[in-house]
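Of the protein chains in this complex, all but one are displayed in their positions.
Labels run A and B following the written order; every chain starts at residue 1.
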Amino acid sequence: MPLNSSASARLRLNFHHHETKLAALLLVLGMALAATAPRFFSTVNLALLARSMGVLLIVSAGMLNVVLAGGIDVSAGAILAVVSVVLVRLGNHGLPASIVLPVGLLTGAGLGAVNAALIAELRIPPIVATLGTAGLFRGLLLEWTQGEWESSIPSWLNAIGSPRWGGLDVSVLAAVLVMLAAAWILDRTQMGRALFRFGDSPLAAARTGISVRQPVYFAYISLGLLTAIGAVFYAAQLGAVQGNAANGYELTVIAAVVLGGADILGGRGSLLGTFLGVLLLCSLQQALVLLHVATFWQNIATGAIVLIGVILSSTPRLGRKLILRQSPSP
Amino acid sequence: MKYCHRRVFQGLAFAVLLLALGCSRLPRNSKTLFVMVPKLVGIPYFNSARDGASEEAERLGLHFFYTGPTAADAGLQVDVIAGLLARHPAVLAVSCDDANALAPVLRRARRYGIPVLTWDADAQPDARDWFVSQVEDETLGRHVMDVLAEQLGGRGQYAIVTGSLTASNLNAWLFWMKKQQQEKYPDMQLVAVVAGNDDQQQSFVEAQSLLQAYPNLRGFIGNSSAAPPAIARAIEQAGLSGQIAIAGLSTPNLMRHYIENKTVKTITLWDPGKLGRLTAFVGAMILRHETPRDRMNVPGVGPIRVFPETRKIVMGSPLDFTQENISQYWF
Partner (left out) sequence: MTASASASQEKFRNPAPKFSKSKRMMELRQSGSLQPGVVILLVLFFCIYAGYRSGDFWSALNWQLLAQPLAEAGLVSLGMMFVIATGGIDLSVGSIVGVAAVTAGIAAHHRLPVPAIEASALTAGALCGALNGLLIGVLRLSAILVTLGSMILFSGVALALSEGSSFAGFPDGLLWWNDATLLGIPVEFLLFLATAAAAAVLLRYSLWGHYAIAIGSNRVAASYSGYPVALTLFGVYTLQGLLCGMTGILLVARLASARADMGQGLMLMAIAAVVLGGAPIEGGSASVIATVAGVAAFYIVQDGLLLLDVPPFVQHALTSVLLLVAVAAGVLLRGSRENQR
């Protein structure tokens, strides 16, 4: 199967299909909610929903890059925890925001670079490499903090996390900016296009002159950086940080990205889909409480929705023959 | 090919060198080895207990060793204890993640002749020699409900954010809280019990959603140390400080900010450092083949209650932290 414009046009069409389906699923959920829990659509609740989406959206935008490049990162939760603790610890020592924030972002990018190096240089499969670094990062973090929780945050960080503008806070604005920037990079820059082509077929990409290292570094460092940005708001919203924070957060992020129709094998996915995936997960979480669903049943509902999303995202390929789905040679 | 092999073996040689650097034989001190196992390592509550216990153990001439699982999981805790049995400690003190699940491994320890204490959270009674309890489950559960009811004037809707739905001691406290409310405060109504899984972020999100789901909600109980600060944060950010009451269990350090800015009036706990002290003290007594006596005075802890028939030692009554006294506590 040649990787040319007709193929990418077909893929575009697929995105379109998938996002329509997701939107339809959301619409059904929305109508059900309107009938059963009209409170869901109150401005206060919608503002709350937007705030709860902020961090997840920022990290998911990074994870999308990684998934597009055919990788996966299960250390994102650990990176989030490390950066939050670094931010809050330095801040509580009295350092100003102008020093703490860059240090935090650099830490995130650095940890992402460690992942990228293991994957690109040592050629360790992404899931193994990040499984290892997740244990490593978190182990070192907890050894460093000795389990002490940072129970207060510096006032400038507190100001970032406080609601303003009718219940919205800076994280919503940041999420919007991140999405716009990510859309621009994926759509308009060479690096963005390289990411798609690399993820679709690393070899084909290499033949067209794309480095086999650059996209990997870009994907994991951007995820590290965006996770660090997410960590700023994570810490700011909570007002405290624990060393075992965000345990398992990476799975939520991955679920949101794949629910949004990104192909876990790389090369396919869209920001709009990711946005819808995040929206679906967050509104589901909120709706289940609003509908007074017992806690025991919440996991069942979430798991079922993820499975339905996975099945939906794959149906267009069910009908096609194997040969079309898998092209062994470029 | 050769080059790569060489790199690998260089790496190996380097690792061996590193190991050799840390080469000194560990003393075998099983005669005086006091091993303390928390539900999980790396949270302030248990760190505080560790500090108290290690101080007391050193004073009494015991070798103190503290280790545990890195997550609150009964299976992991059993694995850690199984590993420790090979060292044949003189006394084993365990805060049990699950009363039933820990029982077989603790019974096994007793079969090997190791005296077993449980502290903080009990195992089945036949699996341990003594249980060192901070306060009776019933007293604590009823007390927390009283604290909430007092702030609410005995009426209105309330919700509970608990740690995990499977932790047996949290469930025991929950049971007595509900019972106290049903018996003494019929005008109060429990609308929901949700789990924050000992994670601040999840507790925060759950509390936010509850505020939306139940507009008439007047009170919260946070039934695990991560929950009350998260609830307080959610209430503060919703601009409802002072309108919604919070009661529950957490440490002064986590709650200091919210108590000082009056979002929270009272938070309940006990002094985990003292609990650690008492545990080490009882451990040393067992080693000397002494039996704890009722109302005996333990240095640094105070008088204790001893119930020989249930083999239970109770440290005292719950401690309320308020704006007046919170500055005296640091854990």
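One rule holds for everything that comes next: a contact is a pair of C-beta atoms (placed from the backbone, for glycine too) under 8 Å apart; a residue touches a chain by one contact, two chains touch by 3 or more.
The model shown is predicted, which means the values in this text are computed figures rather than measured ones.
J.: Using the touch definition up top, pick the residue from A:G77, A:G91, A:P202 or A:G224 that touches the left-out chain.
T.: A:P202
J.: One chain isn't shown here. Among A:L80, A:A175, A:I221 or A:A255, which residue touches it?
T.: Considering all chains, including the one not shown, the answer is A:A255.
J.: Quick one: which of A:G30, A:G110 or A:G132 touches the chain that's been left out?
T.: Here the residue in touch with the unshown chain is A:G132.
J.: Touching the missing chain, which residues of subunit B?
T.: Touching the missing chain: residues 1, 3-5, 7-8, 11-12, 15-16, 19, 23-26, 28, 41-42, 65, 67-71, 73-76, 78-80, 82-88, 98-105, 112, 124, 164-166, 168, 171, 195.
J.: Would you write out the residues of subunit A that touch the absent chain, in ascending order?
T.: 70, 72, 118, 122-125, 127-129, 131-136, 138-140, 142-143, 201-204, 212, 251, 254-255, 258, 264-266, 295-304, 306-307, 309-311, 314, 317-318, 322-323, 325-326, 328-330
In the analysis below, only the chains that are shown with their structure count from here on.
J.: Across the complex, what residues on subunit A touch subunit B?
T.: Checking each residue of subunit A against subunit B gives 37, 39, 42, 44-45, 48, 52, 142, 145-149, 151-152, 161-163, 234, 237-247, 285-286, 289-290, 292, 295-296.
J.: Help me check something: in the complex, which residues belonging to subunit B touch subunit A?
T.: Result: residues 41-44, 46-47, 70-71, 165, 191-195, 199-201, 204-206, 208-210, 212-213, 215, 226, 229-230, 233, 237, 239, 253-254, 256-257 of subunit B touch subunit A.
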